[in-house]
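A quick write-up on the structure given underneath.
Every protein chain of the complex appears in place save one, which is left out.
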Amino acid sequence: MAKDEVLRELREFVRERDWAQFHSPENLAKSISIEAGELLECFQWNANADRSEVQDELADVLTYCFLLADTLGLDSDQVVLDKLARTREKYPVEKAKGRSTKYDAYED
Amino acid sequence: MAKDEVLRELREFVRERDWAQFHSPENLAKSISIEAGELLECFQWNANADRSEVQDELADVLTYCFLLADTLGLDSDQVVLDKLARTREKYPVEKAKGRSTKYDAYED
Amino acid sequence: MAKDEVLRELREFVRERDWAQFHSPENLAKSISIEAGELLECFQWNANADRSEVQDELADVLTYCFLLADTLGLDSDQVVLDKLARTREKYPVEKAKGRSTKYDAYED
Partner (left out) sequence: MAKDEVLRELREFVRERDWAQFHSPENLAKSISIEAGELLECFQWNANADRSEVQDELADVLTYCFLLADTLGLDSDQVVLDKLARTREKYPVEKAKGRSTKYDAYED
C-alpha cells in the first residue's frame, strides 16, 4: 500500500529529473554511507538527538536504500524478512536472550 | 501488507531475545552506519559487486532503519514520502534535470 | 622521523604487492569509510570497547588516510595543522569554550 506509493513516487521523482544515470548500485551504496554519517551526526556528542533532525536524516538513508533495492529488482520488505529468517536460525532464542556480548544478530 | 508483516516479525524477534534494552536511538544510528560500511565494502575495489552479498548487507541496513523508525514511532514509508515532498520543492524539475553538479537532492 | 618511516614502509608494502592500481582516491575514500565503520563497531552496543580491537581498527583507518594523502601528494601532518589554523579562526576560544551545542569545530 504505502510501499507501492513510495516506489511510484520515488521512480517518478528520479525519472522527471533524469537522474537514473547517476544511480549505479555503487553510487547508491556510497550515498547510503554518506547519509548514515549525517544521521549519526545527530548523536555525535550525546545520546539525545533532535527528533525532527533524526527523522530527516533517516528519510535520506531510507530513500537511497529503497532506490538501491529497486535498482536491483529487490523488494525491500522481502529482503528484510528473508534475512530475518536466516538470523533466527543463527541466533536461536535460548542462546541469544538478553545477551549483548557478541551481539551481531543481523550480520552473517 | 508486507510492511505490517515486517514490523510484526521484527518486533517479535526483538521481544523474544529481550534486545530492546540495546536499541536506543543512538545505538541504532551507530548500527546503521556500521552496516552501511559493510554494504559499501561490496564495492570497495570495483563498481561490480556480488548481488547476493549486496542484498544481504542492504537487509542489515534496512533492518536497523526500520527498528529506529519504529523506536521513534515513525512510519518509514511515510517518512520517505514526507521528505520527498520537501525535496520536490527544493529541486524543481526545471532546475535539476540531468544535472549532477551539486546533486544533493535528498539533503537539506 | 617515525612519519618518514611510516611512508617508506607503506609505499614499499604497496609496491611489492603491485597494489597501487587499486588505490584511486575514490577507492581509498571508500576504504576509509569502511574501516571507520569497523572502528565504530567496537562501540556498537556500549561506550566501552576492547582497547586492542580499537587500536587495530584505528590502524586501518589511519593506513588508508596516509595512503590517500600520499596519493594526492599531501603531508598528513601538515594537512591537520593547516585545517587547525582555519578552525582556530572560526571557533575563537571566547565563543567556543566548554560548549558542545553545535560543536562542529572541525567542519567547514
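Observations
By letter and in written order, the chains are A, B and C; residue numbering begins at 1 in each of them.
Going forward, a residue touches a chain if its C-beta (ideal position, glycine included) is under 8 Å from a C-beta of that chain, and two chains touch if they have at least 3 such contacts.
Note that this is a predicted model, so its numbers are computed, not measured.
Note that of A:K3, A:R17 or A:K30, the residue touching the chain absent from this view is A:K30. Residues touching the missing chain, restricted to chain A, are 22, 27, 30-31, 33-38, 40-41, 43-45 (touch as defined at the top). By the touch definition given at the top, chain C reaches the unshown chain through residues 1-3, 5-6, 9-10, 13, 16-19, 21-22, 24-26, 29-33, 35-40, 42-43, 47, 49, 51, 54-56, 58-66, 68-69, 72, 74-84, 87-88, 91, 93, 96-98, 100, 103, 105-108.
Methods note: only the chains that are shown with their structure count from here on.
Shared residue numbers account for over half of those found at the interface formed by chain A and chain B, and the copies are therefore classed as meeting with the same residues.
Annotation: 26 Å between the Cα-based centres of chain A and chain C. Residue numbers of chain A whose C-beta contacts span two or more other chains: 30, 33, 37, 100, 103.
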